[in-house]
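The excerpt is restricted to a subset of chains, each kept in its original location.
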Amino acid sequence: MSEKIWNVYLSGEIHSDWREQIEQGVAERGLPVKLSSPVCVHEDSDNCGVAIFGEEENSFWMDHKGANLNAIRTRTLMREADLAIVRFGEKYKQWNAAFDAGFAAALGTPYITLHPKEHDHALKEVDGAAAAMARDPKQVVQALAYIIRGEMP
Amino acid sequence: MSEKIWNVYLSGEIHSDWREQIEQGVAERGLPVKLSSPVCVHEDSDNCGVAIFGEEENSFWMDHKGANLNAIRTRTLMREADLAIVRFGEKYKQWNAAFDAGFAAALGTPYITLHPKEHDHALKEVDGAAAAMARDPKQVVQALAYIIRGEMP
């Protein structure tokens, strides 16, 4: 009988290669994981709304159209996820990552946060509702290997 | 027959007097609103966990105990809220405010964001799922008066 495929949603920071590291780690170990994520091309993510549905003079509505188009993708993938990884990078506010964490918490979907130590205090509520907190994408891959196959690092 | 009491949860920034402004505005208009909020004494909010359940050497677990104790209050009040107001101030990351917004969105609880223009782009996902965006606590009071009694400003 076929192994369960785990849906893992990768939320948050889009400026470093943490998603690629997880993807590579998952591939190397041959884990039955289907990774998903928001559209990570920053410019497209910003412009998609007006590019498709028409220009806006007011930047607020430009952002609004983009954000709600992106949300069709992200919330659908989040609802299907068995697990979310929520990444906070060193720069930027990444309120959308915290939003996703709150969304997951209300759905009862477990999530693992991934962030440097310097954010520990500011992220205490987000970490408090998390199933685990990781510092490194490698730990996320190890956690997946353990969760799915019981493999220890 | 008695008027419906509206439960309104005030989430986010604890460094300015926006909650007091809303409270005062609601009182002046005599609106049937029950305001609730997290514990807003910053130091207590940080220390409550260890003060009650015992010291921790590791600051991560100190934060963890505090955050999860606070969450008993905040998530219960959020679940009972008819509406949340989510405030992002000029300083601090306030990831917990964004977390609350995501939590409300997943519950289907409407929320109004309250923030200065400079955060518009960074908050576009949080604003995208909001019922409205306000710049000033006065607008929130006006919105409550309209929502509850149909009073125009």
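Letters A and B mark the chains in the order given here, with residues in each chain numbered from 1 onward.
Please note the rule applied: contacts are C-beta pairs under 8 Å (C-beta built on N, C-alpha and C of every residue); 3 or more make two chains touch, one makes a residue touch a chain.
All values derive from a computational prediction rather than experimental measurement.
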item	value
Complete-assembly copy number [criterion: all chains share one sequence; 2 shown]	8
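One rule holds for everything that comes next: only the chains that are shown with their structure count from here on.
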item	value
Copies chain A and chain B - rotation angle from C-alpha fit, nearest 5 degrees	180
Between chain A and chain B, centroid-to-centroid distance (C-alpha), Å	24
In the complex, chain A residues that touch chain B	59-60, 63-64, 66-68, 70-71, 88, 92-107, 119-129, 133
